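Every protein chain except one is present and positioned as in the full complex.
Let's look at chain A:
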Amino acid sequence: MFKVTFKFENGEDVTTFAQEGEILLEVARKTNVAIDAPCSGNASCGKCKVKLVAGEMNSPKTRHISDEEYAEGWRLACVSKLTGDVEVQVPDIASAYRSRMKVADLSSKEEIAIFDQAKSDVEAAGITLKNSLDIIHVTMDEPTLDDTMPDNERLMRAIKRETGVKRVRLPYSALRKISVVFRENHFDVQCIVRRTANDIFVYDVYGRDEKVVIGGLAIDIGTTTVSALLVNMQTGEILGKASAGNGQIRYGADVINRIIESMKPGGSEKLQDAVVNETINPMIEQMCRSCGFSPLHIYRMCIASNTTMNHLLTGMNGDPIRMEPYIPTFYKTNSLFASDIGIRVNPDAHIILAPNIGSYVGGDITAGTLVSMLWNRPEFSLFIDLGTNGELVFGNSDFMMSCACSAGPAFEGGDISCGMRATDGAIEACTIDAETMEPSYSIIGDEGEKPIGLCGSGIIDVISELFRTGIINPKGKFVREGKRVRHDEYGMGSYVLAFEEESGTVKEVEINEVDIDNFIRAKGAIFSAIRTMLVSLDFDISMIDDVYVAGGIGSGINMKNAVRIGMFPDIPLEKFHYIGNSSLSGAYTMLLSKEAEQKCYEIASNMTYLELSTVPSYMDEFVACCFIPHTDTSLFPSVTEQ
């Protein structure tokens, strides 16, 4: 047995024991130390770099590590075998993923403005924000020696009398409470119930004078990031908001790697555990703690997520999703309860799942489409969700078409050497001086925060600026030289955004040609999907009236820069609208409103799905798009003018 110590820049050491020959990355996973490994340990992505502080490992040098770095002690965790006691430093950029759960400060209006907007949008479309959860007051006669009815029958009878319903159901969790609550309150109580026409389901009982809030939970489970809202089911008020990296990330950055991992023995349980117990439950706890709310008072949840994520969450067999003919277990299901999958809220809480449309267009898109309001307008809108998979919906009140393209994790910072989620320390916006080639940037977090890496919006800005200033050519290769432009031993160019002394981590923050190439592919996938879908409908780009952009790419996405690099169509900038995490705001409205939920099912069944891989011209279009802004410059007249 060898002793393995993981050290962090901000945080306590983690120590564990492991056998000779064990792979460091596996040891880290077992110990719940998050080392970012998008390729799931194939030595292909080079992101699981750690630094040896003491001891030795059997660790070959890979192409991701320069001689200099190797001499400094940098190793890839996925190829390092233990040969003795060892101490390693896990750099911030790698651990930034999971860690850093963020509970939002709701005093700032911005945090909730997007959700208020979603709520008023759906209301304006004639959808009432009403759900079946309610509080009813029940006054019963106190039992006597002459009136010996048991507590549960007494309650049911009183509810039937007051409401006129034929059937009342009382689950075990509520049954256990009534005896004490009734007696403390002289049989004068309030009940949290779900009302339907002939049926009342009692979730909970409280004393007459207690201030009762019916809690609800909206969750967006992204492949990379999970976000949640704690809400008051009656008023719609947002009580708490949190986000965290998806704990499954250590099993692979994309859905395919996750599915493969889930098929290994015990894999399905590990992946479910990673998202439920390591991600969602701690988020619920922290959110509830921050506003003094009991998780048991959460009586309903709505989850929007892509098809793979909702299958892995519910422990379903995900393999058929990745295999032809790509058939998931369900598109929609109504029979899921929090207790089924171990989410620690009220055990009887029902989970609404936003419906999937196909194996690669899931509930996150149907929920997002709901709040984009695309289905309610005669004008043609394009809805783009920039996630690990890029999904598009185009249409209006008469028709809707959707497609998915594999953009890779670049928009959320994956596949980029210094990429990270949009969290503290991420460069979210950047400009570069054309003459001096010096960058200036804004960083997420408190004032004085030093840069650790780049989030999606920052990458868009950096690449657009490098192109505008002529530092890179349309292929993304470096063509200008300067203090901040460097070339490694193989001639690969990079641009240093922050030298070691300027950055907030042990490494420099830079972007290299491979990063740029990965990003160009990601943006190429998005734009070629837009073009292919429009062309298949015989539409021209100029016919798009509005573009709604969603995703966790960072709130400050600079549309002008996104157009300049050819990611979005070259139409007037005022037509672009950033609608934030639309999957989450969609889940929020579905949680609050039965009608919104129904609408979402309707949207899902009305949407046509276009499988891009069956369109012969897609690949050709993709190659044309892997150029800044595009091989066909006539598609980007405003960029060419500059």
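Convention: a residue touches a chain if its C-beta (ideal position, glycine included) is under 8 Å from a C-beta of that chain, and two chains touch if they have at least 3 such contacts; residues count from 1.
FYI, contacts and distances are computed from a predicted model.
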item: Candidate names "Acetyl-CoA decarbonylase/synthase complex subunit delta", "Dihydroorotase", "Amino acid/amide ABC transporter membrane protein 1 (HAAT family)" or "Copper oxidase"; UniProt protein name, chain not shown; value: "Acetyl-CoA decarbonylase/synthase complex subunit delta"
item: Omitted-chain contact residue, chosen from A:65, A:242 or A:624; value: A:624
item: Sole residue of A:53, A:71 or A:479 that reaches the chain not shown, by the stated touch rule; value: A:479
item: Sites on chain A contacted by the missing partner chain, in the whole complex; value: 473-475, 477, 479, 620, 623-624, 626-627, 631
